[in-house]
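In this view, the complex is presented without one of its protein chains, the others remaining in place.
And then subunit A:
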Amino acid sequence: MTTSERYRPRTLAEALRSWDDAALGTLLQHRPDLAVPIPADTSQLSARATGNASAARAINRLDEFGVDLLEALSALPEPVTVADLAAGVDQPFDIVQPRVVELLNLALVWGTEDDLRPIRAVHELLGPTPAGLGPITTRHFGDLDKLIAEAGPEAREVLDKLTWGPPTGTVEKAERPVTIASARTPIEKLLARGLVVPRDPTTVVLPRQIGLHLRGGRVLASTRPTPPPLDGKTVMASIVDRAAAGAALDLVRQVDRALEQIGLEPPPVLRTGGIGVRELRSLANKVGAEEATTGAVLEIAYAAGLVAAVEVGTNELWLPTNAYDDWLELDLAHRWAHLVTAWFGGLRAIGLIGRRDSGGATAAARERLINALAPDLERLLAPEVRVLTLNALGETANGIAPSTHSVVTWVAWHRPRRGGQFRDELVEWALTEAALLGLTGLGALATHGRPLLEQEPTMDELAEAIRPLVPEPVSEILLQADLTAVAPGPLVRSVQDDLSAMADVESQGGAAVYRFSEGSVRRAFDLGRTADQLHKWLAEHSRTPVPQPLTYLVDDVARRHGVLRLGTASTYLRCDDENVLTHLISSNLPGVRFRRLAPTVVVSPSPPDMVLARLREAGLAPLAESFDGVLHVSTAATRRGDPPRRRTSRDFADSPADLTIDQVKAVIEKVRAGDRLAADRPSDEVASEPTAPAETIAVLSNAAEAHTRTWISYVDHNGTASERIVEPTRVADGWLTAYDPATNQPHTYALHRISAARAMES
């Protein structure tokens, strides 16, 4: 929109009412939050646009120069014209004017080009000292230069310190009354002339007029209307693409290996979410990558939905998902594209792995290191910074790998108010991850990374971009006498599956080296392959003749494979007379199946008692034996159940019903014992003091020798303390054995639970 010269609105709402549809459309596109929920009328739209939250969002998306302009605007005394503003930021009018229009379009500033007014929220969001300038005073100064000169050179030094902000200084008794005549110190001279004013009893502040005057009319010392340059090393463009593609293929492979491994040995999900450090390390070992890389690989796979936390029984485990199987069906280029798109839009700040979570809710959470796949890795800023970082790489001249520092400053210029140091870290991580994903090679953006610079590329576009660099899958291998098979490129899936069944991966990359060993060939046999099948498969898939040692190995393992067999059976029957067994098998007993293992041995999956019954029914006289061959005589054990407990009136009575004689006795005994204890008990002061362990043992040992009664204070395993009088008989191995007269039985007491012991006079 353009501001009208004829019409001067009095409020933003009024201004907005005069905007045409296109202008309003632009506003809503740039500040989409204004449209949710749909505002009822322009006043509401205006109210929302001037609200702090929405304004903050808009300001945060401004680049450094935009923020500088806003800051200068809110610092300059109104009314401000574009020309004033240009002078304030010390940039040519032609550069400033279009940017002002932008701010007007964003409704962060309203008014006309000769009376620009930032919305109120801008003042609030930029703070009380925009551009490091103090508050405006109402005082009238006249000739400022003269006034400053009069205050003297020392005072001038103080002013110089305050000029470029912060505009405040700490002094004692700032509010003391001073006059020009009574002023002694430089501060007093300044205070007397109003060149600084007291803000509170200990702070003085430089008024904005003075500050602006001292700055020579400029609001900001320096501004950068264009982003800082991206510079770095020169790299060969042809190498860049190939190096990047190498990394891309590596990543696809690593994701595959990591997920395959996770599928085999699923790591548990931590209570706090994520995967344990130890599990990650062991996974890294198996994948053959560094821990940090493996963490990133998992995160990318997670973003792509290839791995998820799944509840299995009572546990939660990390498992590959169905999407992983679908992903495996894709060709290499599409697999890569899938990962890239997932990463690009994902919220995961992967670089946080292994750090402390400074944003944690509790102290314990802040102390904890963040694990890979943990839920607390999500950051809204992450995808935004990723886009900017790639843009920075895209902006860089061809054949230049921009230095990390220059990318960081470039991104910082574009989002000065977003994230601070965290933003800078995110840029560095985005660069690392882009290299890992093969979007960059040797630090420069690869050709196949460029589609990401446009609006939302499709998976196919990305895949097509990298396709020329992706090797065609091969289905032939080279077999060698050292029992290795080399796949000279990525293998067709079915061939890879077959080969992995019979050989172990030794080296991976563009090609793969597999090694045959006794163990690996045996594994193939265990999976049901036969020697003939293996020979045939090898001959069919090898580009070269199958080496003799490999043929020999397969035959050698086959020779021994399955020599020993095992299985389960519930019952065995042995009989020295083979004819009996032959008869038995042919007689088809109802419900019992037999299998003959040897002439004299037959097994059955039916339980022994059932087989026994059927055999007896058939008129045979079998004898049962136990596992070790001992005769097993079974008396017909008739079975009984426990009677149910029935409730009686007693259960509902208010008072305990009559006690049995035994119960009464027991109660009395208890009481008596208590009395005795009370009588025999050492005096309170003495008893309350625990004895030293050594002393306890000494007392008890002596008592055991002399058979004297001893008072002990004992804490049982429930933590209940009790006192007893016992007659110790033995103290050894940490235990006291003693006769307890109260129960008329010997007892053992753990020595460490005896808190005190006193010998009693006999």
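One rule holds in what follows: contacts are C-beta pairs under 8 Å (C-beta built on N, C-alpha and C of every residue); 3 or more make two chains touch, one makes a residue touch a chain; residues count from 1.
One rule holds in what follows: contacts and distances are computed from a predicted model.
Selecting from "Quinol oxidase subunit 1", "DNA 3'-5' helicase", "SpoVR family protein" or "Peptide ABC transporter substrate-binding protein", the unshown chain of this assembly corresponds to "DNA 3'-5' helicase" (UniProt protein name).
Considering the full assembly, A:Leu478 is the residue among A:Val101, A:Leu144 or A:Leu478 that touches the omitted chain.
For the options A:Arg199, A:Arg242 or A:Arg730, the residue in contact with the chain missing from this view is A:Arg242. Considering the full assembly, A:Gly288 is the residue among A:Gly194, A:Gly288, A:Pro622 or A:Pro741 that touches the omitted chain.
Residue A:Pro468 is the one among A:Pro468, A:Pro690 or A:Pro746 that touches the chain not shown. Residues touching the missing chain, restricted to subunit A, are 239, 241-250, 253, 288, 435, 438, 440-442, 468-469, 471, 478-484, 486, 488-489, 507-511, 513, 544, 547-549, 552, 560 (touch as defined at the top).
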